[in-house]
Structures are given as C-alpha cells and as structure tokens.
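Missing here: one protein chain of the complex. Every other protein chain is in place.
For clarity, chains are labelled A, B and C in written order, and residue numbers in each chain start from 1.
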Amino acid sequence: MKIGIVGATGYGGVELFRLLSSHPSIQSISLYSSSQAGENVNETYSHLNTMQDQLQPLEPEHMKEELDVIFLATPAGVSSELTPNLIGKKAKVIDLSGDLRLPSQEVYTQWYKKEAAPESVLQRAIYGLPEWNKEAIKAAKIIANPGCFPTAALLGLGPLVNERLLDPNRIIIDAKTGVSGAGKNPSAITHFAHTQENLQIYKVNQHQHIPEIEQQLTIWNEAVSPVTFSTHLIPMTRGIMATMYGELTKDVSAQQMHDCYQAYYGEHPFIRVRKQGQYPSTKDVYASNYCDMAASIDERTQRVTIVSVIDNLMKGAASQAVQNMNLVMGIEETTGLLHVPVYP
Amino acid sequence: MKIGIVGATGYGGVELFRLLSSHPSIQSISLYSSSQAGENVNETYSHLNTMQDQLQPLEPEHMKEELDVIFLATPAGVSSELTPNLIGKKAKVIDLSGDLRLPSQEVYTQWYKKEAAPESVLQRAIYGLPEWNKEAIKAAKIIANPGCFPTAALLGLGPLVNERLLDPNRIIIDAKTGVSGAGKNPSAITHFAHTQENLQIYKVNQHQHIPEIEQQLTIWNEAVSPVTFSTHLIPMTRGIMATMYGELTKDVSAQQMHDCYQAYYGEHPFIRVRKQGQYPSTKDVYASNYCDMAASIDERTQRVTIVSVIDNLMKGAASQAVQNMNLVMGIEETTGLLHVPVYP
Amino acid sequence: MKIGIVGATGYGGVELFRLLSSHPSIQSISLYSSSQAGENVNETYSHLNTMQDQLQPLEPEHMKEELDVIFLATPAGVSSELTPNLIGKKAKVIDLSGDLRLPSQEVYTQWYKKEAAPESVLQRAIYGLPEWNKEAIKAAKIIANPGCFPTAALLGLGPLVNERLLDPNRIIIDAKTGVSGAGKNPSAITHFAHTQENLQIYKVNQHQHIPEIEQQLTIWNEAVSPVTFSTHLIPMTRGIMATMYGELTKDVSAQQMHDCYQAYYGEHPFIRVRKQGQYPSTKDVYASNYCDMAASIDERTQRVTIVSVIDNLMKGAASQAVQNMNLVMGIEETTGLLHVPVYP
Partner (left out) sequence: MKIGIVGATGYGGVELFRLLSSHPSIQSISLYSSSQAGENVNETYSHLNTMQDQLQPLEPEHMKEELDVIFLATPAGVSSELTPNLIGKKAKVIDLSGDLRLPSQEVYTQWYKKEAAPESVLQRAIYGLPEWNKEAIKAAKIIANPGCFPTAALLGLGPLVNERLLDPNRIIIDAKTGVSGAGKNPSAITHFAHTQENLQIYKVNQHQHIPEIEQQLTIWNEAVSPVTFSTHLIPMTRGIMATMYGELTKDVSAQQMHDCYQAYYGEHPFIRVRKQGQYPSTKDVYASNYCDMAASIDERTQRVTIVSVIDNLMKGAASQAVQNMNLVMGIEETTGLLHVPVYP
C-alpha cells in the first residue's frame, strides 16, 4: 500500500508517520505539507533525526491516482477544500479534522465558524467509529475520523444509550484532556510555566465536538436532547478521560450493566471493560489504541457514572485512523496496532 | 497569641507553620508530634533548614492552659481521642481532620470506618466555613475546619442552593485535586513515575467528604437529596477544582445568577466571583486563601455549570484554619492571609 | 516609599508586584507598561483578579521626581535607553535586565547582540549581589540586579574563589533552570507538550550570563580564566540548580571547606549552608529569597563539587531586587522577604 499524509508536521501527522513506519502492509509513505514543502521532516522533529523523508508539495491529481490512502491531518477548514480534489480515482481519503464529520453544512458553520465542505462530499463521508460502524467503513471512499472527545464519550455512552437505559434528557459529560490536544503551535494556555501545576476549564458547553457527539447519540436514541459538555486541560501531554453522568430509565443491577458492556464490546479488541469496582486511568492506554472503560451505579442515588479513557493522539486521532485504514483496505483490523501501552 | 500545632510534620501542619510564622499576631508557635518528638522539624523538612523548632511530645494538661489556640493537623481518628483532653481551659481547638465535622456518630463511623468522637465534643464543634458561619465561629470553643473538597463544592453551590434556585435532586459534583491532598506518605498512586502523565479517578461516590457536603447543603435546603460525587487525581501538587452541574428550578438570566453570587460574596474578601464568561484556573489561587468561582447557564440545555477553585492546602486546609483562628480570636479576618497567589 | 515597576506584565514584574504588595514599607506601587498602558493588570494575570491596578504609560520626568525606587523589569535593550532619563532626581533605579551588569560596552554588545547603555550610566551602576557588595549597594543610585544563573553560580563559588582555594583555570558550571526563566512569551521550546517529560540543553558555552559570571570571579581572583558553562531546561516552572566542579589548589579538609563557607555566610540571613553530606534541592527555596548550598570534596579525585540552588524568579530576580531596595533605602535587609519557602 502507498500512503500519503497531508499535514505531516502537526501532532496528528507525525503520530501517523510513527505508526505507519512500523505497519507491516505499507510499501511507501509520502509526506505532504503546503507550508513546509522541500524541508526534511527532521528539521521540525528532532526525534526523527535519521529519517530522510522530505516534505512534498500537494499534487492532488497525482496523489489521487498513485496513492491507496490519503490521510488529511490538517487544521479545520482545509479538508473541506482539499477533499473534492482527492476523490474519484484510486485513493481513499481519511480525514482527521472535524470538517467531514457533520453532515449538515449549517451545523458545521455554526460550531466551527468556517465554510462547510460541499454537500456532495459530506454525503459520502462515513463516520469512522469502527466499533459501531464497521461495515460502512469497509465500503467507504471517504472516512471522517472521529474527534478525540467524541471517541472517548461515545464509546463510553454507546451501550447504555443504544439500549435506551439512559435518560436521554440528562446526559452530562465532564471531559479532561492532555495538552497535546491543542496541537503544536505555542500559545498562552499551553505555555509550560502557565500550564504546569494548573488545571484549566475551557469552552464550557461551547466545544465544537458537541454536535458530533449529539449526532451519534441521536442515531442510537433519537430522543436524546442536548448534552452538557465541559472540557478541562490537564497538566499532562497525552490522555483523555471522559467522566459521564446519567440517570437510568429502569431498574438495572450492576451486574446487568456490566454484562451489557461486555455484550457490546466483548469481541472488540481495542475496548477493555474493567471489572466491576475498578476504573481506568489515562496511563493505562498511553501510546496505544485501547479505550478502557468502566460504569457503575451509585446505590445512594441510582445514578450512573461512566468513565472512559483513551490516548487523544492515538485512539483519539492517529491510531483510530490506521484502524479505519485497515478496515477500508480489507486488512485485519488490528494490524500494526497491538502496541502494549507505554508504562511507566 | 500562643499557638500549638499538633501533627506538625504532615502537609497540613507544615503549611500552618509557614502561615503562622509570618502572622503578625503570633507570639509563639509550639510544634507537637507524638511519633517524632525530640526531632527538629528541619530533619523532616529541609526547606525549614534554619528553623530551630523542636517537635515536642503532647502534654494536653499543659497545652490547654498555656496555649490560646491548638490546631490539630492529625489523621482521621486522632482528634476524636485528643480533643476531649484539650478543651475546658483557655485553649480553643481548631481541628483540620474530618473527625469533628459530622454531628452524627453513626454517619461518621459509616464513612470513616472509625470510632467517632464523643457526643459532647461533636455537639460543641462549630463547622468552620467562615463565609457562611461567621458568627458561630466567633463564639466557638471547638472548630471543625472544613475538608478540602467540601470547601470548594459548598462555596460554589451555596448561593444557588440557599436561594433554592437549584433542583435539590440533581446535584452532580465532578471534583479534581492535586496530589498533595493524599498527604506526605508515599504510596503507589502518588509515586511520581505512576502519577506523572496520568489522570486517575478514585472513590467514585464513596469519598468520606460526601456526608460533609450533603449536611451543609441540607442546612441550606432540606430538600437536597444525595449528590453524585467523583474525585480525580490530577498530576499536579496543589489545587482543587470542583465542576458542578445542576438544573434550575426557575427561569433565571445569566445576569441574575451573577448578581446572586455577588450579593452573597461581594463583601467576602477571599471569594472572587469571575466576570460572566470567564472561568478560574487552579493556579489563580495558588498558595493563597482565595476561592475563585464562576457559574454559567447553558442556553441549549438550561443547565447550570458551576466552577470553583481553591488551593487544597490553603483555603482547603491551613489558611482557612488561620481564617477561623482570626475570627475566634477577635482579630480582623484577613490578618496574615492576604497573600497574592504565587504565579507562575 | 513610592515605587514604580516598569515592565509590570512580565514574570519579573508580576513577581515584584506580589512581593511589594505585602512589603510593610511601601506606600504606593505604580505599574508601567509601554505596550499595555491603559489596561488593568488583571487582564493579563487572572490571579490578580481583584487588583484594580491600571498599567500606566511611561512618564520619565514625572517618575524620577515622584518615585523613590523604579524597578526596570524589561527585556534586554530597554533599560539601556530608559535609564538615562530616569536618573538625576529622587528616584533610584534597580534594573533587573542584563543591560547594566557589564561595565564594558564592547563585551555587552558581543554577548547580547544589542547596543550598550551609555558609558556614564554603566559607570554608575552597582552590581547588586548583596552578600558580596552590600556597602556599595547602600550608596548606589543605579543598581544592576544580578542575573539568575550568575546569582546561583557566584554565591556558590564566592568563598572558594575569593580564598583562592579553587584552580582558576578549571571552573565548570553545569546549570539547570526551570522554564519560567524563559519568560512569559510562548515559544516552541516552552510549549508544554514539548517541554513536559523532556530535558533540553541549550546555549552551551554561549549564554549571555557567562561574562557576568567571569567578571565577578575575576574580581575575587584575577587569575580566573574563562569558565565552561552549560544550561539545561528542566521540566518545572521555578528553580535553578548550579552544579559546579573545580580542583583545589591546596590540601583542604571537608571540615575546613565547610568552615570557610560558614565564615563567609554565617551572618547572611538568606544563605543557608547545608551540613556536610547534605545537598539542597530547588524546592527547598521555592518562592523564597534563600540560596541554599553545599560543597563537598571527592576523596577519590580530590575534586570539589559545589551545589547552589535558588528560585530563579526570587533570589534570581524579584526578591533579590527587593533586597537591594531595602539596602539602598536604608531599611533592614530582610524586610518583607522572610517568607518560609512554599512546600510541597
């Protein structure tokens, strides 16, 4: 397989490059960058010291004929313009940005404050959450790789919402993320002296991942009303934890709830449901494609607490994109992805 | 004023020592430790290098006659036994542990899994949340200094619960704390290589601070039912953020809600209510006695998100204890406490 | 005393503001900023939430007549231009930048790559290392506050170099600093996701603090030749450790060396020499004006290892500037500076 990565110098792009470099089915990886074409990737990333890969300028005509898969690891607004020029020939497009995840142009523009992709592209884009959408992904030409927060939240909520065990009007998601989610560009809120020994909350009920979450929840249960969603910046580089609160629609025992999760995820290699009474930490999935989760019922309140953790750059971005690539290319889903998490 | 600190080698004790060392009304500070009596405090704490203070053995009879204020910065279970021997003479007792905060022996034993203090002591203990209990504190002999999580949660919830603006059956508290809250003793979950780059959730709906929170909430509104409460360990040393979710009982505008907070806290020097649309970070209050807070209404859901931050060792422990000391000794409440937060 | 802080929105300026806010001899503090005049300081720093201090434009004519002390906490190159307009009247100038520390214009320009201050200003500037230069400081009109690395290195080397116990041709300084030393402006090497879990070395033998160190060393022993000096960026916000290596010029016992340090520093309130066999950590002096140090002789090699730690924003910048202010204004040297270090 011949692979192209557009936006190779961002965190998502360089993580894709790391994963694909050791993927056994890859024949070649081409790196593209509109702003840094001509440079070697190791000028930006000294950990790639000995890599000789040069950043190339975008050539859509050539790319769509020569490459099997094109990953777009570009900022919001870029894929909308780029994707129409990359489809129609051999290449399949996997977009890691938020541009192709919302079928409605209006909703996109409202939350992203940018012009939406063409309707024709949006209609063909398949939402790439493999544990819930595998067959559609396998047949896709364009895959919208899920956002980091939606991946953690949806995987955790899925079984209970789909079974209609959760009150659709009272879903609260308290999300926490490592700082790498903010990307490579330095800013005041990611400046070390400001971020270290600091816990910040931001975009309260205003994060652009909210419509992406709600859209999938309403697929599972059309009665779901808007969710409460807040995001916290944790002084660490990698990891997302979504702590979610809900109310049960009927009497369910702890064992039944655990069984429900097992029934949905028992066969999915990247979901690890914890034993009752145990909760995952973000480091449990560091640098891996796993999503670890647990759900418990508080006997005093009968409310449910669901905890879901991922590595935001992996299952929340690059490794999930590779999982989608495996599916769309007809390879075994776990190929090149069974890394044991890095610990400590 | 002559002061004694029992349990001076714990984090609470050493922070008290730091604050009282620069307090203008203090004549002498005596440090007590049952396990390390005879040692100099700088053998445990090298940052106190030049301090010549020796740890003394406990002498309750002498202490209660000679000291004006005795701080108990001891682990759960110790104050229950110690307090009866320290009262009845001159000394006032300010207990930083959880032993005297719950009037019901049964509730204490249920959550702390220890024997409770005598009824006679519990009945005399005043809950030391100065912004809500100032007059009782001034007249107290025994003060139960609030826990770190309850301080953050209660100060944030107080105005809305007391005004009955919050649905009493749907209060959710998602708490996050720095690691110093776990104290000085090394353990697997506070081991640096484990804690760094890690976000852990623990004691979901089982934290011993839950009854303390509920007890005060029901004072404000007797209709409050059990709360949902989860605690997260953040890879930082100091700071607590409580993110709280609730539903309004009636139509309230953002401005009205902000005015409500201002009405309650406008005259309280250590509460800083943020402008609408701004949220506090934990570093905003680092090494200070401030509690910064904000509340907002999500227009899509009409639910309220309240954010409250403190330094867990300061307003969550030692500096709040000094604030209580000031009140009970008839000194200006802010004496020795108007530190500008340490930043960056 | 009426005080002005120029460059009040940098880390040095805001730390000065924190210290002076609780200094008992200060009547008023005026904050100046050329770029942010008209803003309130709390727009830049949310931890100053309730402070109502407005940033003022520079008015040198007015300032030099009305203010007792003007602190310049400005980037390199600014004080050179500003100082001539601020002297000659009542105000004393304490410059925290490197502009006035090197008497030679040529040396300054070589290392700082900027135009030097006028000769007349440089000749009047007194190097503000209080433990070694107290009398000159007391009589100064202009004080060049030492750099962070020079403070740590010189205080540690002083006794042995001044006693000519150290081979003047073989002084090696391996310096380590927290990230706040790089200032408030975000950059690639202070971006959290890059800095966390990373140890970086930079400006090897090229740091602009080198001539400042060598100049003072040659005052103590004119035979001192150029030093080896490397700087490391530690993933923490505050703190400097200088680990220094040298060779003895004659046979000295460990006890004699310790006595030598005690003889020099025993009466200096901010220097804490450790017991033999103990070494200081940076957290021992966190948020304080202390410099802790230790020196040992390796029996196998007869070489000396000297360790010196400071808080780079305090003894390495703001609190040392306040110490200089106390001296130049005839106040007790320790006024407003005896903070117990913040720990943990």
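In the analysis below, a residue touches a chain if its C-beta (ideal position, glycine included) is under 8 Å from a C-beta of that chain, and two chains touch if they have at least 3 such contacts.
Everything numeric here is computed off the predicted structure, so don't read it as measured data.
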item	value
Touching the absent chain when the full complex is considered, from C:Thr74, C:Thr243, C:Ser288 or C:Gln320	C:Thr243
Selected residue (touches chain absent from view) among A:Val285, A:Val304 or A:Ala317	A:Val285
Residue among B:Ser97, B:Ser180, B:Ser308 or B:Gln323 that touches the chain left out of view	B:Ser180
Hidden partner chain, residues of chain B it touches	11, 178-180, 182, 184-188, 190-193, 195-197, 235-237
Absent-chain interface as seen on chain C, which is shown	170, 172, 174, 176, 178, 193-194, 196-202, 204-205, 225-228, 230, 232, 234-239, 241, 243, 245, 279, 281-283, 286, 296, 298, 300-301, 303, 305, 307, 309, 344
On chain A, residues whose C-beta touches the chain left out of the figure	11, 14, 17-18, 21-22, 45-51, 180, 184, 196-197, 237-238, 272, 274, 278, 280-281, 283-288, 290, 292, 313, 338-344
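Following the convention adopted for this analysis, only the chains that are shown with their structure count from here on.
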item	value
Busiest interface, counted in C-beta pairs	A-B
Rotation angle (°) superposing Cα atoms of chain B on chain C, nearest 5	180
Chain A and chain B, separation of their C-alpha mean positions in angstrom	39
Length of the line joining the C-alpha centres of chain B and chain C, rounded to whole Å	36
Two or more partner chains touched - positions in chain C	11, 180, 184, 196-197, 237
